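Missing here: one protein chain of the complex. Every other protein chain is in place.
So that you can tell them apart, the chains are marked A, B and C in the order they are listed, and the count of residues begins at 1 in each.
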Amino acid sequence: MIEILVTTDKLIPQSSLDAVADPSAGGTTQFIGTVRNQTKGKKVLKLEFEAYVPMAEKEMQKIAEEVEKRWNALHVSMHHHVGTLEVGEIPVVISVATSHRKAAFEACQYAIDTLKETVPIWKKEYFEDGEVWVAAHP
Amino acid sequence: MIEILVTTDKLIPQSSLDAVADPSAGGTTQFIGTVRNQTKGKKVLKLEFEAYVPMAEKEMQKIAEEVEKRWNALHVSMHHHVGTLEVGEIPVVISVATSHRKAAFEACQYAIDTLKETVPIWKKEYFEDGEVWVAAHP
Amino acid sequence: MNLTLIAYGIAKDILKGSESTFSIKGQPTIGDIKAKLIADHPAFAELQSLKFAVNQDYQSDDFKVSENDEIVIIPPVSGG
Partner (left out) sequence: MNLTLIAYGIAKDILKGSESTFSIKGQPTIGDIKAKLIADHPAFAELQSLKFAVNQDYQSDDFKVSENDEIVIIPPVSGG
């Protein structure tokens, strides 16, 4: 089962875990991203996430399908927040349940690595002296 | 910060996440073990976990210290259940918060792999036709 | 052909709006659109990468767009 969610609601890690619960699962790996208080030493005030939502969901679906296929995952849940987040809040939660634990780690890492490369979501960092779209420039 | 817990209480993944929350964390990886409904095709009714508690805590502490040192983890939380668990319930939760996410995956995987090798906890599987201490015999 | 490009993130800042409409001869490719966009707004050339999605899928430079396609400028993504 695949669960994809792009939402303005606060992300709840337990809700992503619930989505992948399965009696034949031996292990679940979860990645929880959190907003860091600094970037290269500069204090971060808040982040704002913007998404091209229908395509973001489609790209996340592709990642989840690849995870199911390549690591034989039982279930995959990917949640991403859009809107403003404070330091310590959660932009992304990914859960992967597998029969055996090694696959769960590899699969979850692939999912977050690929999400960061392909999913059309953009993050703006707000500093005390201005704001910047992350990764926009070399 | 290191949090080690060996308990007869039900494990709550969120409580382990709360223990590693940090404004300088960029990523947290969590491993959640769950009781599988079968082992090599045989239906599992329940599991019972027994621990040599003071040494289990000491060995878990050693693992967490190694994780802090080797992967520069900000915080590590390791919870293990003792007592009886039904299918789908949680024997173990490990959370590792790091500044960068790659380290979080490696560190969390090291922690669960090592826990399974060194921590004096024993698991008995109950089947319909008997019970067995897991991994006791070759 | 009249085209509407949809913009997100820094593309929205460069275009000063979430959409940009322009006319282009014949049936253009993504490569044609990219060239025109950079000619009109040189700031696009300074981005780490510049991709396009047509109807919610990434498409490469040789892809030909059609009249009612949903064309979105994809500046470097930074989710997660």
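In the analysis below, a contact is a pair of C-beta atoms (placed from the backbone, for glycine too) under 8 Å apart; a residue touches a chain by one contact, two chains touch by 3 or more.
Keep in mind the model is a prediction, meaning the values are calculated, not measured.
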Shown chains that the omitted chain touches within the full complex: B
Full-complex contact with the absent chain, from B:I12, B:L45 or B:V134: B:V134
Missing-chain contacts mapped onto chain B: 33, 49-52, 54-56, 58, 80, 91-92, 112, 115-124, 133-138
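By definition in this document, only the chains that are shown with their structure count from here on.
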Centre-of-Cα separation between chain C and chain A, whole angstrom: 26
For chain B, residues that touch 2 or more chains besides their own: none
Junction residues of chain C - those touching two or more other chains: none
